[in-house]
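Removed: one protein chain of the complex. Kept in place: all other protein chains.
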Amino acid sequence: MDIQTIRRYKRNYSLLSGILSNNPILMQGLVLAPAVVASTTLKNGLALCICAFVVFLPTLFVVSFIKGKNQIPHFLRMFFYALLSSVFFIPAAFLTKAVFPSSVDMLGIYMPLLVVNTIVIARAEAVAVRSRPLVAVGDAFFHMIGFAVPVLLAAGIREYFSSGTLYGVLIDLNSRNLTQVNLPFVGFILFGLMAAGAQLISQKATPAYRKWVNKRIILKASAESTAEQQSRNSEER
Amino acid sequence: MTYIGQFFMGIITAMLVENVLFTRALGVSPLLLVVNKSKNFFLFGGIITVITTVSSVLTWAAFQPLKRFGYRYLFEPLILVLLLGALYFAAYYFLSRAKGERAVLIKNALPYSVFNCAVVGSMLLLVHNRMSLLSSVVFGIGSGLGFLLAGFFVNEGQRRMQQADVPAAFRGLPITLLYIGILSLAFYGLTGRILAV
Partner (left out) sequence: MKKVAETGPEEEISQELPQKREGAGLADMIAALMPLFVPAYFFYGERPLFISLVTVLAALAADILCTRMRGRKIGVHNLSAAVTGLIIALLMPASVSYAVPISAALFAILVVKHPFGGYGRNIFNPAAAGYAFAAVLFPKAVFSFPAPFTKLAADAAVQDLSLQTSLLAALKLRTLPQTSLFSLMLGGVPGPMGTTGILIIAACLLYLLVRRVVKFQTVLPFLITVFAFAWLFPRIPGGRLASAGYEMMAGPLLFCGVYMVSDPATMPKTGKGAAAYGILCGLLAMVFRYYGAFEEGFCFALLIANALAGWLDRQLSKISFKELGIRGLAALRGLLRRAAGMIRKTAAEKGGAGNGHSNHKKV
């Protein structure tokens, strides 16, 4: 198995890293502003996730076409990414308003903030500029899942404690209705604890995961070489 | 005299009571990326203050005709990005003409400073709260200065945390988030209410 194929396999496996070991919020600290303040109810959290998906995936898809000869000069890059995201924001916001009309008002400034968020630049510079379009979209997709999971978790916890409901459905009748959990400081603490948990899991799990990936590659390589051997033997005959 | 008094009160309010970072979590990510170097956050904060001040005037002017546009929310980011882009190119052009290493430093920090959650968030707050021109400028200055103050606190915290015996799972981002969270709790003692977005 040549080095190119190995690289390709490793890269495909590393796409999943967007969920845990490279989680945009919990490990890289990228999209913190909307996550910390605006994840107050499950509906808001879902609205945020939908908007993020519809803004980021097309943006990174388009960015992956622009490389090599059409490289954007350095000083234009941030402006270009921001412009691209804000163009895709228009359908994204329209869609989100259609699905969750009340959330858009509650999210206020934090929905448009997704446009200039550092995650676009980070992912674009790291992956999209040098990969094929499909890989860029895959990477963006898993990073969005990595964004969605903590946001929805935090949103669920906060909604439960502030009004005893989950997604608007009343669950706890004796809830104390602590509306103060919607404060930013609770968000910071929640995300800080989640980040610590993610770091812990990732520290324990990453070496094991890497070993598993390497073993798969070796198995695949040995399977290929035996297949080659067999075909050569059959040719000789 | 009362105008100047109100001016300063407005700045202090935007800076302390409604601090951009601690009460609204705007600009956390870029701040964390920059603050790791000791001296840089001051420059960063300074640039952001200038940008928020100038763009507050531009934003107020640009959104005046759009006050009653129902679909305004769709185009807010686009208009802001174009505005900030114009500002960015103007600043870039002037800095390229200027000489000296400080100009180069500012030029390198410029992209992150202009297209920044803190700046864009403050501008969006201006638009959403329909502020007048004077309050917009005051809010812009106060936002920038508040960001500078927050950067100072976070820088100080990073120093302390380097010396402390932080458990392995918490090192780096988690402990910084907890630190900002506790300071956010402290600043809440001043406002006492959830700020509108």
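As written, the chains take the letters A and B, and residue 1 is the first residue of each chain.
In this text, a contact is a pair of C-beta atoms (placed from the backbone, for glycine too) under 8 Å apart; a residue touches a chain by one contact, two chains touch by 3 or more.
Because the structure is predicted, anything quoted here is derived from the model rather than measured.
All shown chains touched by the missing chain in the whole complex, by label: A, B.
Touch with the hidden chain on the side of chain B covers residues 38, 153, 156-157, 159-167, 170, 174-175, 178-179, 182-183, 185-193. Interface residues of chain A facing the missing partner chain: 178, 180-181, 183, 185, 189, 192-193, 196.
Please note the rule applied: only the chains that are shown with their structure count from here on.
Against chain A, in their complex, chain B makes its touches with residues 22-30, 32-33, 73-78, 80-82, 84-85, 88-89, 92, 111-112, 114-117, 120-121, 124-125, 128, 168-178, 180-182, 184-185, 188, 194, 196-197. For chain A in complex with chain B, the touching residues are 26-33, 36-38, 75, 77-79, 82-83, 85-87, 89-90, 93-94, 97, 104, 106-110, 112-113, 115-118, 182-189, 191-193, 195-197, 199-200, 203.
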